[in-house]
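This is the structure, below, for whatever I ask next.
Every protein chain of the complex appears in place save one, which is left out.
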Amino acid sequence: MSSTSIEPIQVAQEATTAPSLLALFHDVRQHSLHITEALRPEDQTVQTMPDVSPTKWHLAHTSWFFETFILREFVAHYRPFDPEYEYLFNSYYNGIGAQYPRGKRGLMTRPTLDEVHAYRRHIDGAIAFELSQSDDLPDWADLLVLGCHHEQQHQELMQTDIKHVLSYNSRGGVVEVLTDDTRTAKAADWVAHPGGLVEIGAEDSSGFHFDNEGPRHKVWLEPFRLCTNLVTNGDYMAFIQDGGYTRPELWLSEGWAAVQQEQWGAPLYWDSAPGQKLGLEAPVMHVSFLEADAYARWAGKRLPLEAEWEVLASAPQLMGMHGKVWQWTNSAYAPYPRYRPASGAVGEYNGKFMNSQMVLRGSSMATPTGHARDTYRNFFYSKDRWQFSGIRLAEYQ
Amino acid sequence: MSSTSIEPIQVAQEATTAPSLLALFHDVRQHSLHITEALRPEDQTVQTMPDVSPTKWHLAHTSWFFETFILREFVAHYRPFDPEYEYLFNSYYNGIGAQYPRGKRGLMTRPTLDEVHAYRRHIDGAIAFELSQSDDLPDWADLLVLGCHHEQQHQELMQTDIKHVLSYNSRGGVVEVLTDDTRTAKAADWVAHPGGLVEIGAEDSSGFHFDNEGPRHKVWLEPFRLCTNLVTNGDYMAFIQDGGYTRPELWLSEGWAAVQQEQWGAPLYWDSAPGQKLGLEAPVMHVSFLEADAYARWAGKRLPLEAEWEVLASAPQLMGMHGKVWQWTNSAYAPYPRYRPASGAVGEYNGKFMNSQMVLRGSSMATPTGHARDTYRNFFYSKDRWQFSGIRLAEYQ
Amino acid sequence: MSSTSIEPIQVAQEATTAPSLLALFHDVRQHSLHITEALRPEDQTVQTMPDVSPTKWHLAHTSWFFETFILREFVAHYRPFDPEYEYLFNSYYNGIGAQYPRGKRGLMTRPTLDEVHAYRRHIDGAIAFELSQSDDLPDWADLLVLGCHHEQQHQELMQTDIKHVLSYNSRGGVVEVLTDDTRTAKAADWVAHPGGLVEIGAEDSSGFHFDNEGPRHKVWLEPFRLCTNLVTNGDYMAFIQDGGYTRPELWLSEGWAAVQQEQWGAPLYWDSAPGQKLGLEAPVMHVSFLEADAYARWAGKRLPLEAEWEVLASAPQLMGMHGKVWQWTNSAYAPYPRYRPASGAVGEYNGKFMNSQMVLRGSSMATPTGHARDTYRNFFYSKDRWQFSGIRLAEYQ
Partner (left out) sequence: MSSTSIEPIQVAQEATTAPSLLALFHDVRQHSLHITEALRPEDQTVQTMPDVSPTKWHLAHTSWFFETFILREFVAHYRPFDPEYEYLFNSYYNGIGAQYPRGKRGLMTRPTLDEVHAYRRHIDGAIAFELSQSDDLPDWADLLVLGCHHEQQHQELMQTDIKHVLSYNSRGGVVEVLTDDTRTAKAADWVAHPGGLVEIGAEDSSGFHFDNEGPRHKVWLEPFRLCTNLVTNGDYMAFIQDGGYTRPELWLSEGWAAVQQEQWGAPLYWDSAPGQKLGLEAPVMHVSFLEADAYARWAGKRLPLEAEWEVLASAPQLMGMHGKVWQWTNSAYAPYPRYRPASGAVGEYNGKFMNSQMVLRGSSMATPTGHARDTYRNFFYSKDRWQFSGIRLAEYQ
């Protein structure tokens, strides 16, 4: 799975007819298989930590999403592929029912990968059949688009999780995992914003977005600046060489505890592939919020707020906010004013995670292209490092 | 330690002379002993969970604060009471040096309580001597005031921690712990605020405040309302009786996990004193943020933002914000714009905890009276329940 | 993998020529593949508890044994299949070097099953080539016989481990696992022995045996009786129905703790295949020593000592000691008088486990036929239940 072999498809925002919707669905589904092509059944079975899910599970769960929220709900006489899958591949939807324990997904040897592939084909066929019956969009068109975006999220997670799984093989590099060796063409610079009353968040009338991206609302900002470049491996190396991981005054309390308990001394994966050459001009990635925050303090700067990030990203001022690494912000993940989750079990998608986590903005090289939005709110815990997460600096003027 | 026997002293905001500073210091120090009067040495030794510290440790640590930041820094020829105490009673100041492991404070049998009392007297005498040498305020007057406020914080913590320790004795009620059986005189009502651009945070020029309360800054708010009353035990009982702890749709994901793993079914301590009569009109307390949030969702409301709370508390609109229970907000604990911690080790006081925790506002019946401020930002983890923490509801207009 | 499909081969005790040794080697190696035939790569990758190893690992480790102790030691110019395998597939031989952590064997996705099969073929070929060069036995003939017995031990472990792995699939019975539904033809009876001075243990001059089976030595026994039958599922059901798992007076202290902590209420697997019919006359299996001991106490009997078991098994008195289930004894695993482990790393095979474990005697339906011996000493911890372990009662006369 080399980075060059991935050609993420573009999710059409405007699938206004059933055939165009089917084309979207088809492209998204194919891409998941494309990502996993080079992996053996053994690679797709294992779970190396509770946060990681086996590839096989991702492939099944994304199918379960279409089956549960569309086929079972809207298609008369639909026969589930296997009644037990409702339980096995439910991630966290209490509204649907009990779930197979998350931490034990790697102990599930059956269904096998072949059986999961058959499950996927069953779902693909059932959806395709329904969409072929009329040119008009079905009632559940929005849910299908949501399911496509959901699968795209899991396409990125599959790649982060595979990278983690393969790193546990004592011999690295059995499968080429996603890295970035692009060079940063231009010198770092700063773009200023005068602050004041701004608006962020997705309009209801805009194209597809997750519920947590709205409602659009006002925020007051102090005058600030964002750096035009991402922090690079070379920049981060200077932090390490300056004793970054040995100086408690640079760290949040949780960060210093993690440094000691987890024996952090570099971003995740730096040590695991000793032969691999680190591109000094490529963006640093696989750092936690705690490391990003320590780096910023060391540099005499800070992490941006999510509103600062969004207001500059959506202005014609700043390029390169997307497609490299997700960027930690110093904003806790919380509901926007008057936020309301969707009704029903699908309302559990985003809302119930709105505490204790931090927002990341942008997108990474593992994000399917059409999946990125300026209003997108990704979120992980302060300690998480296995995502394609990096750093962009900010400061007050 | 009955609630009536506690008469918290008033910290003079304006200790403008050495004698007035000494009076302040004297009163604060005496109050700590007053709180622990009814406790036996055994009660003051034990640690029932890592968050809890033994009373004996609190009594020593608050003395250590004065010794470390004032006597050792500013008083020539000062001889530490015991060189080992620097290590034993350092809470979390990496700038000072290594710390005795927090989770093992309850395994420290020596120094004994008597020895800790002797340590306190040693510190009291040394500070008093220095303050008696001149009517002028010494260079370290600000640090002494900080140390007094620090000790007041620990006075509240001592009471929450003692309550937890005594709850582990199979027989409850050996020592009367702090409860509130006041009746809510008036019916619940709502006070509205039009929103817009407001200012919150402490002015530099105002009286004493912790560094995390400033700088004062602008925030944009949507029109909102706060409830004039705190949620009562009776209100919360209705939530329980309506299946509140059995309905996942009411809970954040972390909340539902805690309900199942920790077997939560009521606020902390409701079960531990079966004979104790629960005052239905008294404010509910010992609920976590996760429970407060679930209650608010059940009630069709939400928790206030800290800016909403402060702007109404500081207006002449809403009474009773203080002195009963701390009130969970839906604001994550984060630095205000342009926040800078104090320089030196004392800068670790607040700043390094600014992630993953939630802000509580107000004060409780255990808070020394003069210690409460409208700008005060208390903070704990979403799961914490052993503080005197309760609920005030909010809603958008 | 049905029980009928397994036809264990007979290890020739008298492989006196190189060709006969090759035939033995060939048969043992083939049998391992035969056992795993019905399993998919996913089934062979997973580890459900630290005691369990993935099938794939067993297949590789048994090959590693021949490579490490024979090919690398005795064959000039032998080129290891893969230098990293020395580390990956070393079970516990410190004399060879460091070992991949036992509890993480299930996180190793590479080498894949196909690669492990290639490794096996490489070893098979190398050994076969060496044995074909002369009719005389090579210097390492004894080690090859040891390696064959070693692989036979793992053939049984593969079956116990596979049974455990498949039990974690929510749907039982995807692969038929080893069970015994034979009927106990005759009524239980007791065979008496007068006690006195007896001899047990393997003679040096007898056929193959592990080092822990000797030296042969004298033991004094009190007059005793052994039951001719194994305890059956029906017998054990009576124990359960009489409240066996709820009466602390029947249990060793560790047993009662396990009942409460592990929620034991029946032998392992009784609950996991609800549809499966329990043969009431078949021997109970998958009980721990702690359960076997509690059952014996309930029955007013006791478990045999290993010397009692052996002296009756090797006399022409008692039939049916082998081939159903291993039988827990009340003898701790300890060295016989003047026991000396073999020299070199292979000396770690048995000796270093001689504390804290209990001896089991006999053999099970999963034991390759020629692998069973009356002097054989199997050993597991008191709590272990995933082996094919059952109960034979004893009493003093």
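Descriptive notes on the structure:
Chains: A, B and C, in written order; residue numbering restarts at 1 for each.
The rule we apply is simple: contacts are C-beta pairs under 8 Å (C-beta built on N, C-alpha and C of every residue); 3 or more make two chains touch, one makes a residue touch a chain.
Keep in mind it's a predicted model, so treat the numbers as computed, not measured.
Touch, as defined at the top, links the missing chain to these shown chains in the whole complex: B, C. Looking at B:Lys104, B:Arg121 or B:Arg340, the residue that reaches the missing chain in the full complex is B:Lys104. When the omitted chain is restored, the residue from B:Leu88, B:Ala141, B:Leu280 or B:Ala372 that touches it is B:Leu88. Across B:Gln153, B:Asn169 or B:Ser314, the single residue that touches the chain missing here is B:Asn169. Taking the complete complex into account, residues 40-43, 45-46, 48, 56, 84, 87-88, 100, 104, 106-110, 112-114, 165-166, 168-171, 174 of chain B touch the chain not shown. Along chain C, the points of touch with the absent chain fall at residues 92, 94-95, 197, 217-220, 222, 248-249, 251-254, 256, 289-290, 293, 330-332, 334-335, 337-338, 348, 352-356, 358, 381-382, 396.
Here is the rule we go by: only the chains that are shown with their structure count from here on.
The chain with its Cα centroid farthest from the Cα centroid of chain A is C.
Between the CA-based centres of chain A and chain B the separation comes to 37 Å, rounded to the whole angstrom. With each centre defined as the average position of its C-alpha atoms, the distance from chain A to chain C rounds to 47 Å. Not a single residue in chain B touches at least two other chains.
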